[in-house]
Structure formats: C-alpha cells, structure tokens
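First comes the structure, then the notes that go with it.
Shown here: the complex without one of its protein chains, the others still in place.
A, B and C label the chains in the order they appear, each numbered from 1.
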Amino acid sequence: MNALAVHSLWTTAAEPLNKIPAPKIEYTQLAPVLIVVGAAVLSVLVEAFVPRKGRYFSQLFLSVAALAASFAAVVGLAAGGYGTTKARIAAMGAIAVDGPALFLQGTILLASIVAVFTFAERRLDPADHGHQVDSFAAEAAAVPGGDHEKAAVKAGFTTTEVFPLALFAVAGMLVFPAANDLLTLFIALEVFSLPLYLLCALARRKRLLSQEAALKYFLLGAFSSAFLLFGIALLYGYAGSVSYATIAGVVDGSVSSVNPALADTMGNDALLLIGFALLLMGLLFKVGAVPFHMWTPDVYQGAPTPVTGFMAAATKVAAFGALLRLLYVVLPGLTWDWRPVMWGVAIVTMLGGAVVAITQTDIKRLLAYSSIAHAGFLLAGVIAATPSGISSVLFYLGAYSFVTIGAFAVVTLVRDAGGEATHLSKWAGLGRRSPLVAAVFAVFLLAFAGIPLTSGFSGKFAVFKAAAEGGAGALVVVGVLASAIAAFFYIRVIVLMFFSEPKADGPTVAVPSVLTTLTITTGVVVTLLLGFAPQYFLDLAGQAGVFVR
Amino acid sequence: MSFPLLTATAAVPAVGAILTAAVPAARRTAAKWLALIVSLVTLVLAGIVFARFEPGGDRYQLVESHSWIRDFGVRYELGVDGIGVALIALTALLIPFIVLAGWHDADPLETSSKRWRPTQGFFALILMVEAMVILSFEATDVFLFYILFEAMLIPMYFLIGGFGDRAHSGSDENAAAQRSYAAVKFLLYNLVGGLIMLAAVIGLYTVAGNFSLTEIAEARANGSLEMATSTERWLFLGFFFAFAVKAPLWPLHTWLPNAMGEATAPVAVLITAVVDKVGTFAMLRFCLGLFPEASKWATPAIIVLALISIVYGALVAVGQRDIKRLVAYASISHFGFIIMGIFAMTTQGQSGATLYMVNHGISTAALMLVAGFLITRRGSRLIADYGGVQKVAPVLAGTFLIGGLATLSLPGLAPFVSEFLVLVGTFARYPVAGIVATTGIVLAALYVLVLYQRTMTGPVKEEVRSMPDLRPRELAVVAPLIAVLLFLGVFPKPLTDVVDPAVRHTMSDVQRTDPQPEVPVQNVEAAK
Amino acid sequence: MNPVNYLYLAALLFTIGAVGVLIRRNAIVVFMCVELMLNACNLAFVTFSRMHGNLDGQIVAFFTMVVAAAEVVVGLAIIVSVFRSRHSASVDDAGLMKL
C-alpha cells in the first residue's frame, strides 16, 4: 500500500467518501502471491471445518495445487514478457514484477512443492497405533512425553496445520524478493518468518530440541528484525520515504525531498549509512552470513528435517533476492561504501563456514555449516555488482535449493530406533547396506563440493566468474581455498559411507513413499541436469538479470 | 557431418561402464567379460583413430565442435594431435590388461550383503576412468578439459579407497583406515590442485573471453590477444600447479606412494600409467600452448624441480621396504624425466617426453602387474618377505626382471629410446642438467636390481616354496606388454612419426628452435 | 521543542532494549525487550514523519504494531510450550544444541 494514497485519504477526510480514489491493483501481475495467500487462508478454513480424517489429503491437495497454480502464473507472467520488456512496479509501488522477482518466485515455488512432498511423507516411521505418522508432533501443545501427548498419538492426531503455515511462509517469501518499498520488505519478512518459527517447533521426535530450536530462532529472529526495522526508520528519516525508488533518488542526489531548514539532521549520511548497515544486518541474518549465522546450526539441527530442508532452500532464495534488490536498486549509489564491507563479510563467511564444518559430527549441523559456506560463495557473486553477477547468483540459488532439499530428504530416510540417525558415526558403511541411497547422497555431497558435472560446479563457476569479471579476483582465490577446505568434510562423509565397515547396530534406510522419492529424484535430476547442460537455465537467469527501477 | 570418431572412442567405455554397473549382483563374471569386451572395442576404436590420423596433416584432426555452455564461452571441442593420439593409444592399450589383471581383485568377500556389488562397481569405475581420460586427451577446449581433469578424480577415488590391496600387513580395520587415508590424500591433493587451476581457468576467461585452445593460441599468435606478463605468469602457475600435483612433481608427490601402495596393482597402474599422464600431457598442450612466455620464464625453476624429482625419487625408492611404494617412487623419478624433457624445449626433449609417457606407462604396467601377481600369491607387500622366488616361479621372475630392466631403461626396451631422447634434448640446451640427470641411470639400476635380488634370488624362503608360477591369464597380461616393449624398443618409428609434427607445432608455440651443432656434418648419408 | 530529541530518545530506548536482550535470562523479559526495540523504532518513525511532514512514518508505525502483536502470539506460544516441557523460561537452560 502506497503511502501517498494514504496521505491523500488522510487529508481529505472531511470530504464526502465517494471522493476517495481507489488504489489501483494489478491483480494479474500479483496473481502468484495472491493465489498462495488465498490458498493459505482457505487451508486455515479447512483446518477449522473439514473433519480430521479428510484434512491430510485435502490440505496436501490444496497446497500442492495452489503452489502449482501459482507457479503456472509465474511462468505465464514470464512468458508474457513481464520478466523483461514489460517489467514494472505493481500495487502502487509496493511490489516489483520483473525478471529477478519472477525467477526467484519460480524457484521458491518449485522448491516449496518438493518440500511439501517431504512434509506429507508418512511412510518413514512405523505406523503408531495403526495410524500412519509424519515427522510432525501429534499435538504440538502437549508436553513431550506427557499423558496428553500419548492420548493424542493414540487418537492418531496429526498436525496438519503445517500446510497452511508453509503456505503463509511461501507467500511471504514470494513477496520478499519482489518488495519494492521497505515497509513491504519488513512485512514480508515477518510473514514468512513467523510461520517458520512455529514449524521449527513441531518435530515429532526429539521435541525438546525442536522447541529449543524454535525458541532460539524466534528470539534471534525477532531481535534481528528489530534491527532491520530501526534501519528502515533511519533510512526513512534520511530520505523521507520508504519507497526504493525515492530513496535511490535521494542517495544519488537526483531527488531532493530534504527540507533545507532541517538540513543539519536530515539527509546527512550518518543516517543513511547506519540505516543501511542495520538493514544489511537484518538480511544477512536471514542469509546466515558470519557473524550473524549462529542460529543456523542449532535451528537446522533441531527443526523437523523436512522443515530444515524447506528453510535452507527457500529462505536463502528469498533473502538473497531481497538483498540483491536492495543493493542493486536502492543503493547503487552506495556501491563504493558497501562493497568493502561485503568483501569482509563474504570472506569470513566462506572461510568460517568451511572451517567449522570440518569438526562437525551431526549430519544436519554439517549441512548447516555447509549452507553458511555457500552463503559466502553467493555473497561473492552479489559483490560482483554486475548484471552477470545478478544472473549468476540467481542460477546458483536455483541449483543450490534443489541440492539442499534433496540432501535433507535423504537425511529423513536414514533412521534408527530414535528416529532419524543424524550422528555421522551412524552413517558408517551405509554404502554397503544400501548403495543406492548412499550413491544419491554422494551425488548431493559432490554437488555441494562443487565437483564438475554437478549443478554445484556450474553455480560456483558462474559466481566466481562473475566475481572475477567484477574485479573481485582475490575473493575468487579465497573462495577457491574455502571450497578446498569444504571438500574435505564432504569427502569425509563419503569415506564414512563407502570405505568404513557397517556397524552391527547401524541405522536402517526406510523405504519412502512416492512423495519423498519424487523429491529426491527431482533433486538428483536437477543436480545432474544443471551439471551437464546448464545453458538453458543460464539463459533464463541471464534474461532475468535486470531489476526494474 | 562425418562419424564422430573421437566422441565414440570415449563414449563406448562410458556407456560400457553404465552397462557394467547395471549387471545384477549374481552375474559378476558376466560383468567382467562385458568390461573386457568393451575395453577391447575401445582399443579397436583407438586403433582406427591412430590409423586415420595423418602425421602430415593439420595440427588437430578428426575435429568435432558443438556449442555447449554459451554463457561460459564453453564449447564441446574435440581434436587430436600426434601427442593425443599416442596417449589415447596407450590408454586404450592398457585398460584391457588392467581389467584382465584385476579379474579377481574385486570379488566380494562373503561378509558383504546381497545389494553390494563391488565387482560390477570396480570394472565400471575403471571404464569410467578410461572414458574420461581419453576424452581429456581429445579436448581442445580448456574448460572441457578442466571438467574432465577434475571429474576423473571421483572414480579414481572410489577405486583407491574402495578396492584396496588385500595383501596388507596388520588388521583389516587398520588396512581400511590406511586405504581411506590414501584415497582422501589422493583426492584432496588433486582437488586442491584442481581448484587452484579453477581460479586460473576463470582468470583465463576474464582475459581471453573464451576457452577454445586453438582460438586463444591464434589470438596470442597474431597479437589480437594481449596478456600482461604478470597475468600470464599467474595463470601459468595456476595451471602448472594442478598438473604438477597430478604428474607428480617434487615436492607435491607424496600422495602417489600412498595411493599406489594401498590400491590394488591394476589400479596402481591405472593411476601412474594412465591418469597421471594427463598431467604431463596437459603441461605440454596447455601450459606451453597457452602461456609460452611464462613457460619460458618458469623453465629454469621447473628443470631444477624435475632434477630433484629424478634423483630424489630414485634415492627414496632405493630405501623402500614395500614393493609397490618402491615402484611409486621410481615413477616419481620417471615423471621427473618427462617434465624435464617437456621444458627442455627441444624437439628431442619433447618427443622423448611424449614417448616417455607411453613407454613408462607400458613398462610400469608390466612391472607393477607382475608385482601384483607376486603379492597376491604371498599376501605381503614387504620386500623382506620374499626370496628365491626365481627358483620356484622362473617365468614370474623372468617377466618381473624384464619389467625391471625396462624400468631402468635398458637399450632394446622401449623406455631407453625415450629416456635417451630426453637426456639428449636436455643436454643440448642445459648441459649441466643433462649430466646430473644421467645419475638417474645408475640409481634406476640400483633400485631395480636390489629389488630383484632381494625378492627373486638367494635361498628359497619357506613361505614362497609352494608359490605357483604365472597362470595363463596372467601370462596373457604380461606377454603382450613385454612384446610391445621390445617392439617399441627397436622400432619406435611408427610412434615418432606421429609425435614429431605435433612436437614441432608445440616448439613453434613457444617460438623455440633446436640448438644447432657447432660442427654440422652434412654427409651423414654419404657415410653409409 | 526540537523533535530531534525524540530521535535521541528512540535511540536510547532501542539500545536499552537491545542490551536487555543481551543480559536478561527470562525468555519473556527478553521478548519484551525486543518489543521495546520495536516501539523505539515506532517512535523514530513517528518523529521522522513529523519532521518530513509526510505520513508514511505513521503508517509504518501502525503496521509495526500489528506485526508486534503477531510476534507476541507466536512468541508466547513457543515460550509457553517450552516452559511446559522444561518448567523453566530461562533462555540459558535451552542449551541442548551446541558446538
């Protein structure tokens, strides 16, 4: 909602109501978001009215259908040229419909669809009291291990609320990279964060960890979003507006909305720079960049694995989208200020993530740290500050999200009595016991490591290439070193799976239903496809590489 | 367009690998035969390549070129020059013997589960490596080459770590640990090298804008592509580092003894005789082809390192207790010769180096495979555990000796030709280096003969008393290799004819000409 | 009176909130401190909008309140469930996952 509209509404309050100009909303161009939000609302109603028996299927159907429809809408828009020639600002300046937005929305939607599949997986755990169970608590509110929970399990309750929550989160994520004013940015952030906090708390097994993860995520998330908000406030104070366009104008001096009388405080760069720093911090937190990464390992470990996969993939995409837009649309005039800072962040993130990962013993934490390192690589692409930089980051995000979801989906399969066997020692000799699963996971690990002929390599190459062209050669060298370190721990897992003898009490590999199978297959296919023949997708990302102003 | 011969040569083993891997667990013998047949078909194709290649023709022949990744300026470009042809032939020639020699190396132990199919995996991986190596010899696109250069590490890694030598000292766990250590060491060394090369590859792109070897070379030749001296040197170092790890050049060599020691003999041969050749090949084609000036700038240092490799490798080989590690260090010494020959920048040196790659491959294969047969019989890699084998298994001992004599490059066997060419080529430009390198001749004799004496001669040890002589399968592996060694030893012409023009091209890349003799003798023919 | 003082106040409040987050153990209190930070932001917005003479800031303030409310809902839900299962609302007790 645009501020000026409200302003006019405010000032003309005395006038008869029919004078109020209705804000102009381009529904078709906002369709992707609207569909998902609508579906989310609808599925809340489903929770309310559909009897418990039918909920699971109706929810699953509804979410998948909505996401698919929304994806279709995105494709339609892109085909309609909104990604390139007809790119525009919609919803009275609140939301941008352009290449990056559509590309990222598409990625997010696809990732969400496969993620939702893993949400709905009900074959992995043995049936409990004759009820098939998924990875979510029977009743989140019940005390872990309490009688109430037992009763709930006995009754076969399941937390189908995860579907509306996921949908809301997706909606927020769709808006986040498309947000074209700071207010929308903030709202979108909260809209996708809050459901995620809740989703983290809903694990069926190891509920204490799950709740702790949720608590940490929530507190730190709120903390960071407060910083972000204050940053917004300062920028508003600097530019007198929250819309990207205006701020950008003020920054490079083309627009001057500054009241001369107040020149001493208004429009002075301290506000701008501090505000920018705070805003950046908020986004870097979501991205999981050092030193704002501390939440990542704990939350990734504690959250239900399907949720972890969803978060790791979709959140990163959304957050990087927002970061790109902020840096390229709002603050191009500030490039010389933010580049050095980002250099520092990128370097510590790449190295920090890689180094700490070496000594991890839990597969989920390992992947968490690897995601941190990857955030660093992505930052290297962001820093390039060139169109090719944008498109390379877009491509990397696309490639990375599928590898991540696939990897976490595999993690859900390896189980022992206590649920998922996430401790690395348990993975010893997996390659002997079930070569296929191990091989698939190895593919994902190699992709993470950036071995050629996997999507990971294409992405890394694209990003580093962009960085080098953008004059960040040194960053490439650091990145290369970091990937060398990172290679070590991915390889460690492979060694464990293939070269060490299986333990007698080792975990078993559950045979998943078609849903998870579909997720993993998609992951592998995309990984190899982007590895062998990435050209088409590079073209997509290349076309999508221009922000609308 | 014509039949894509080069692609086929690489595709056959690749497809074969997939098929082999798909063979059901119970039918592992079928998998073996399939692998063998595929490798033979590949050999035939390689033969056709060799035949179709005209030494007098263009520099790169049988060229194929398709668009691949436009955004990275990457094309699927294949083409072979004489050097490539020779090395493809070597690879295709060795793989069948490796398969045959490893016939029983991957038979599953009874402890393993139904789904576990090591045999299929073993041969599939070997074929996969063959495919990648062959393709990397054909690639004329730097990026394509780089991708294969890196990707081939993965199957090699599984071959080393997954199928260790069953003849190990100490407990199984201990052996497994050592094996995975060797595998990880192999992978990390080469991966680090590769990643540093990646930085250089990206750098090359930012400078040149594409990856086509031919285009870049042209552009550099006609001056349309200027490269700042420092840039060129950095890029050269990036590339060279990766190749020097792979080759391996002192002091980046320590992964090789571990890898060759822990892997089964056929895999060890695969490492040193086939995969490592990609490194030296790449020095010749990419370092010299892309960065002639930098190559010349770096030559003195590299010659010194090569010399160190030669002497150091040989001396350390003398001190080894483990047969396979000894061969590994011998190879390090030989790679020193190859690299020295390449950077001597003379026709003799570089032709010698190329021949050396081929001959070293064959001779090491002969020696190592026989050593493997020996080791599987006795179940130990320690030299001290043998003695007097020659009395109980004369054929085995004889073939072993011939392999050893080839390793010490005795005239009449192929390696002599290449080694002498390298020496002459080096001597012509760097006399001192040439003279120092000749000490390698003595040291080689030392480690080979000491090895032979300790294992084969003397009174017969109790443990080896009941040792059977070579079986027909094993003889079928060794005999042809020895035949090839002898043939190339007295009649290397077919090979030199193919290699010479390619070398001349390389020489023109670096704008070097052979030093002329001070008293040129015209009437060489007249003397006859 | 110069509105800039309100900005200083806002900054002060924000800092107090932030420090509170860092030093207090009780999850509820920590959370309240976050709320305090949000409200500090609101004050800043309102002040700025007064200085700029446009209403965007005030609009944002309204949105912020809504968001804060939503956060309370979610936050309290989580904190309460944690409290139930651990009988403690101290954030320092939630240390199962580390290293």
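Observations on the model:
Assume a contact is a pair of C-beta atoms (placed from the backbone, for glycine too) under 8 Å apart; a residue touches a chain by one contact, two chains touch by 3 or more.
One rule holds in what follows: contacts and distances are computed from a predicted model.
The subunit not displayed here is recorded in UniProt as "NADH-quinone oxidoreductase subunit L", chosen from "Multiple resistance and pH regulation protein F", "ABC transporter related", "Sarcosine oxidase gamma subunit" or "NADH-quinone oxidoreductase subunit L". The chain not shown here makes contact, within the complete complex, with A, B, C. Interface note for the absent chain: among A:Ala127, A:Ile358 or A:Val511, the touching residue is A:Ile358. Shown as candidates are A:Ala68, A:Val143 or A:Met294; the residue that touches the absent chain is A:Met294. Among the residues A:Ala152, A:Met173 or A:Leu215, only A:Leu215 touches the chain that is left out of the figure. Interface residues of chain A with the unshown chain, by the touch rule above, are 215-216, 219-220, 223-224, 227, 269-270, 273-274, 276-278, 280-281, 285, 291-292, 294-295, 297-298, 336-338, 340-341, 344-345, 352, 355-360, 485, 488. If you put the missing chain back, the residues of chain B touching it would be 188-189, 250-251, 253-254, 312, 315-316, 318-320, 346-348, 351-352, 388, 390-391, 398, 405, 410-412, 416-417, 420-421, 423-424, 427-428, 431, 434-435, 438-439, 441-442, 445-446, 449-450, 453, 456-460, 490-493, 496-497, 500, 503-504, 514-521, 523-524, 526-528.
Seen from chain C, the chain kept out of the figure touches residues 18, 21-23, 25, 30, 91-92, 94-99.
Keep this in mind: only the chains that are shown with their structure count from here on.
Among the remaining chains, not one touches chain A and also chain C.
Central chain assignment: A. Criterion: smallest distance from chain C-alpha mean to the mean of all protein C-alpha atoms. Chain A and chain C have centres, each the mean of its CA atoms, that are 24 Å apart. Chain geometry summary: the mean Cα position of chain A and that of chain B are 46 Å apart. The mean-CA centres of chain B and chain C are about 66 angstrom from one another, to the nearest whole unit. Multi-chain contact residues of chain C (touching two or more other chains) are absent. Taken together, the chain A residues at the contact with chain B in this complex read 432-436, 446, 451-453, 457-458, 461-462, 464-465, 468-469, 473, 476-477, 480-481, 483-484, 487-488, 491-492, 495, 498-501, 533-535, 538-539, 542.
If you check the complex, the residues on chain A that touch chain C are 1, 3, 6-7, 10, 140-141, 143-144, 183, 186-187, 190, 194, 197-198, 201, 207-209, 211-216, 218-219, 222-223, 226-227, 229-230, 232-234, 236-237, 240-242, 257, 259, 262, 265-266, 297-298, 301-302. Residue ranges of chain C in contact with chain A, taken from their complex: 4, 7, 10, 14, 17-18, 21, 27, 30-31, 34, 37-38, 40-41, 44-45, 47-49, 51-57, 59-60, 63-64, 67, 70-71, 74-75, 77-79, 81-82, 84-86, 91, 94-98.
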